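These notes concern the structure reproduced below.
Excluded from the complex is one protein chain; the other protein chains are retained at their positions.
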Amino acid sequence: MARIGVFVCHCGTNISATVDVKKVAEIAKGFPGVKFATDYRYMCSEPGQDLIQKMVKEHNLTRIVVAACSPSLHEKTFRTCTQNAGLNPYFFEMANIREQCSWVHDDREEATLKAIDIVKLATAKVGKNNPLQTTFIPVEKKVLIIGGGISGIQAAIDVAFNGFKAVIVEREPSIGGRMAMFDKTFPTLDCAACILTPKMVEVNQSDLIKLYTYSEVEEVSGYVGNFKVKIRRKARLVDENKCNGCGTCWQRCPVRLPSEFDMNLGKRKAIYVPFPQAVPNVPVIDQKHCLYINKKKCGICKKVCPFEAIDYEQEDEVIEEQFGAIIVATGFTMFDHSIYGEYGYGKYKNVTTGLHFERMLNSSGPTGGKIVRPSDGKEAKKVVFIQCVGSRDEARGMPYCSRLCCMYTAKQALLLKEHNPEAEAYVFYIDIRAAGKNYEEFVERVQDEYGATYLRGRVSKIFQRNGRLMVRGCDTLSGTQIEIDADLVVLATALIARPDAIKLAQMLHIPYDQNRLFTEAHPKLAPVETVTTGVFLTGACQSPKDIPDTVATASAASVKACGLLSHEKLPIDPQIARVDVEICSGCLACKEVCPFGAIEKEEIVDRVTQQKRWVAKVAPSLCNGCGACNTACRPGAIDLDGFTEEQIFGQIESLTADKGNER
Amino acid sequence: MLEQLRKKAKELLKNKEVEVIIGYQKSNNNSFTTPCFIESEDGVDRLTWDEHCVYNLSLYLKEVKGKVGIVAKGCDVKSIVALMQENQIDRDRIKIIALECQAQVDQEGQILEKCRTCQVHIPGMYDELVRSKTSPSKIESKESDKEYSVLEELEAKSTPERWQFWQRQFEKCIRCYACRQVCPLCYCSECISEKTAPQWILPSPSLKGNTTWNIVRAFHLAGRCIDCGECERVCPVNIPLRRLNKKMEKEIQTMFNYVPGLDSKKKPPLVDFRVDDPQEFIR
Amino acid sequence: MKCSIASDKFRRKFAEQIEEICGERISLCYQCGKCSAGCPVAYAMDYLPSQITRFAQLGLIDKVMKSSTIWICASCQTCSVRCPRGIDLAKVMDALRILAKRKGIVPKEQIAPLFDGIFLGSIEKYGRLNELSLITKLNMASGRPFKDVSLLPIMLKKGKIKLKPQKSNPGKEVRYLMRKVEKLESK
Partner (left out) sequence: MKRLLKKEELNRLLLGLMKEYDVIAPIDEEGLILFRPVTKVEQVLWDYPNSLKPVKEFFLPPREVLFQFKRGKVQPANLSLKKRVIWGVRPCDARSLLLLDKVFLDSTQDVYYREKRKSTLLVGLSCNHPEKSCFCTSFASGPHHKEGMDLLIADLEEGIFLLESNSPEGEQLLKGRGKEVNKIDEKIRTKIKEKTERKIERKLKPSQFLERLTNGFDSSYWEKASRQCISCGICRYLCPTCHCFDIADEEGERVRFWDGCSFRNFTKMTSGENPRFGKRERFKQWYYHKFGYFKENHGVFLCVGCGRCLRNCPVKIDFSEVLQQLPAQAQTPAREG
């Protein structure tokens, strides 16, 4: 029979102001198995913990109940305390009489009665607790980084700096991501390529970093320390080992196509590298448009290649590798603003987006750094920027603020003026959100020094009058409706999750929110972790982030990943699901409902019939102890250690036993 | 049809495609049938087929090892599909000799309730199909539209009335577990009703225990029951169990547009999660 | 209310004019509204001081010039002291008044411009202010001849008002200064 000690905390006056803690302790003395009960001002304090340990010795206690705050705050504290008292740490239960009682009630008498019931439940449970042991799993010392933008690049560099191996899987033919498309970066106006390419080169040259470009993650199984990942290496039709990027092939390729990298403002060939600084500097053949692949004509690239690197027969290859941790750095995509018919996108060539404008600003871009009207290629002098296109719009767009549009619009307005001091910049905004180091100053400079006209209000309509774009908006500060005839309109479209984000989330067993953005384990205290141990988030796949924030989360995620990898073995929480194979009928409903992919099929030999049969098996390192399998199991073959059916039944019985026999 | 059936069964045994065939044979007093297990070609003549072949033989699939042939009606094939979905049988070791079935009758010769709204007179999955030459239709096809008409009377009752109705039914239950034992989908090696630590369901035939048992069983079959109606047929105290399962089937069809036993590739909705699942019930 | 904002060039010119007169840059204003919030005479204005600044930023000269605000402003400098962007708004108001006057946009119903004229006339004539003539002229011109008559005996008795104008010796110098300003202005 367990000898239970109950310790009721005042939490200063947090609890004691509403709950009669002395009475709770007094009544707890009468609960079955309780040998000692007392109250104390701060149980979590050192004297409080000493008291517990002293009483364990004095009264020979074998189980501890602390009635205090939420277990999410101090369960760990008291488990350790229990362990230090010489008991199994899982011989401890916490009764939450603060968050679930004193803080939410004001009737002292009723609250005290409720607190008594909460303590009663905890004592009933702790009496049936089993001693649980922490187990350990080995760690594969390699990190998978999904996405090769600035986020993935920085993460890889940091992982490598810590002496661990990293693998970047990038979907596009080159790493670099969105940042490679930018001209300059705010607020310092550094050239984006100048600060990005050294990092790209570093990644390429590092012995510890492996690049899989033009590749995609296809399947993820396993668990922290031991992820098994299948990666599809799409056929480039160019042998990476032979090609030295001389460029003969793409110079001679006869097929001209709109360049995705240049936002279709420029052209590329059917065999191409997306941009001059691409890493690796190896072209890919666009199989959809290649004349040889489609019509068996041409074949020029193969003929002219001095290194015989062209291989039309190359096929997709699926490789499998093992990783200890995964960093998700898949970034974002742009909101499709064609839903705003009033902005005339698609109808008017001169209505573009920030990314188009960015390419135009770039001196190595399709216009050679000239700001032109896509309609006729003439210089654009009057440019209207519209912010919050798809952001902060619950009706048709995303409810959130995309966070960087204010800044890049200011930057673009500034650069417009630098390119052509005669040009005029008008910015329609709702609020200016320039919360960053030197950001506010930057926006002020743009207005004050560069004379960009900021108009507070949304644009209602863009239409054409006498061959010019008319932008009709409102300046709410002056209370006037405003019409501006513009050469060019630049929409600051919202940053949104990639369309296949959910697929990846399900593959990795990480949650995502209603906007398909990946959810961190805790918004404040675990901002780069996910609920799946060993999977970390960085960059805009989690929420819109600018470059400094992205780089910061990349470093944070890599530190977390390296932290895991620095252990030879990882401890796992023993409060997880357990399958009783004697009862399991192998229907694997549990496997279907497990959000963490922690259940797999296992073949066993039945003890009684001596025949082989399938049963469910829990991977301890993946299980989070959520209990979904528990409820899906019809015969009740799955139990959750720390929350066993016996414990829960014990709790229910403790509450119903004395409440009269209503049968 | 019988000739065809025996011929196909013989071939399967002869070619060693199966080791045993589960089928129907005449029972001792000849007016009914009983399940039989045939292991040799000369036993094939015992096979029979008429309107008394009510049994859902897929029940035996799990316990018969090795390569097995099974004589199955449309409704029985649905349970084979469900068993495949739930990892219980390996399709590769099973040969389905499917029979076109117009309707089955009860001991009094009345057409069974489930057959009146049957939608699978010709089974949806098979290796061999035995069809009748004439295809005489005993059933007005229109009736299949009224699949849930059996529920109308109950659904018209108020909640307390319905509760009273079921309490009266469950009171009769003697806990012989024939419903469970005859159900092809009640395959758990240990039933939740047998669990003693803790005890979820009171084991004795008290009203409380009976109610829990019958309702828990209905919940465990929700989204899985293929409506073979065997539980109701075998119940010695005539509890209308099919209505319970049918109601679950209807709710799930309305909510998830899913009918069990039709597609072995589909996931049953209660072990599947999708973002667009209806969630009104937790609001 | 619908109007197109003035062209970029025009706005820039207007802002430059203001800066030239008073040295303040209205483009600095970010419309926090602290000036309007603290203005003791805001209740009497048709537009708030911050609105005037915004109109000025957008080059809506008509609105600025025709507003009562610039004339009601008492130059108490509360706004100037409090502006987080360091704009001396009282100076801007001065500048706007000057510009208005130059353009001849002086609303008849406003007393302030009248006062200014009579005040300056008195200085020019006497080298310093003659209170009695100022009050008489102002009240006559604004159509309220008997406005302060009841105060006259008390003020006379206390020596606050003298019947005879007091002349300042360096009246010549004052006149010289005023000519010079006029010369500069007309440039």
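By written order: A, B and C. Residues from 1 in each chain.
The working rule: a contact is a pair of C-beta atoms (placed from the backbone, for glycine too) under 8 Å apart; a residue touches a chain by one contact, two chains touch by 3 or more.
Everything numeric in this text was worked out from a predicted model, so none of it was measured.
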{"item": "In the full complex, displayed partners of the excluded chain", "value": "A, B"}
{"item": "Chain not shown: contacting residue from B:129, B:151, B:234 or B:255", "value": "B:234"}
{"item": "Which residue of B:33, B:58, B:79 or B:245 touches the chain not shown here", "value": "B:33"}
{"item": "Residue of B:3, B:63 or B:152 in touch with the missing chain, whole complex considered", "value": "B:63"}
{"item": "Touch with the omitted chain, as defined above, among B:111, B:129, B:154 or B:202", "value": "B:202"}
{"item": "Missing-partner contacts on chain A, residue numbers", "value": "582, 607-609, 661, 663"}
{"item": "In chain B, positions touching the absent partner", "value": "27-29, 32-40, 43, 55, 59-60, 63, 172, 174-178, 180-182, 190, 194, 196, 199, 202-206, 209, 230, 233-234, 236-238"}
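Everything below uses one rule, namely that only the chains that are shown with their structure count from here on.
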{"item": "Contact graph of the chains (line, ring, star, complete, other)", "value": "line"}
{"item": "Cα-centroid distance, chain A relative to chain B, in whole angstrom", "value": "46"}
{"item": "Centre-to-centre distance between chain C and chain A (centres being mean Cα positions), rounded to whole Å", "value": "60"}
{"item": "Chain B contact footprint on chain A (complex, rising order)", "value": "502, 582-589, 592-593, 595, 601, 611, 614, 632, 634-637, 645-646, 649, 663"}
{"item": "Residues of chain C touching chain A in the complex", "value": "1-5, 8, 11-12, 25, 27-28, 30-31, 51, 54-55, 57-58, 60"}
{"item": "Residue ranges of chain B touching chain A (in the complex, touch as defined)", "value": "65, 86-88, 187-192, 195, 197-198, 200, 208, 220, 267, 270-273, 275"}
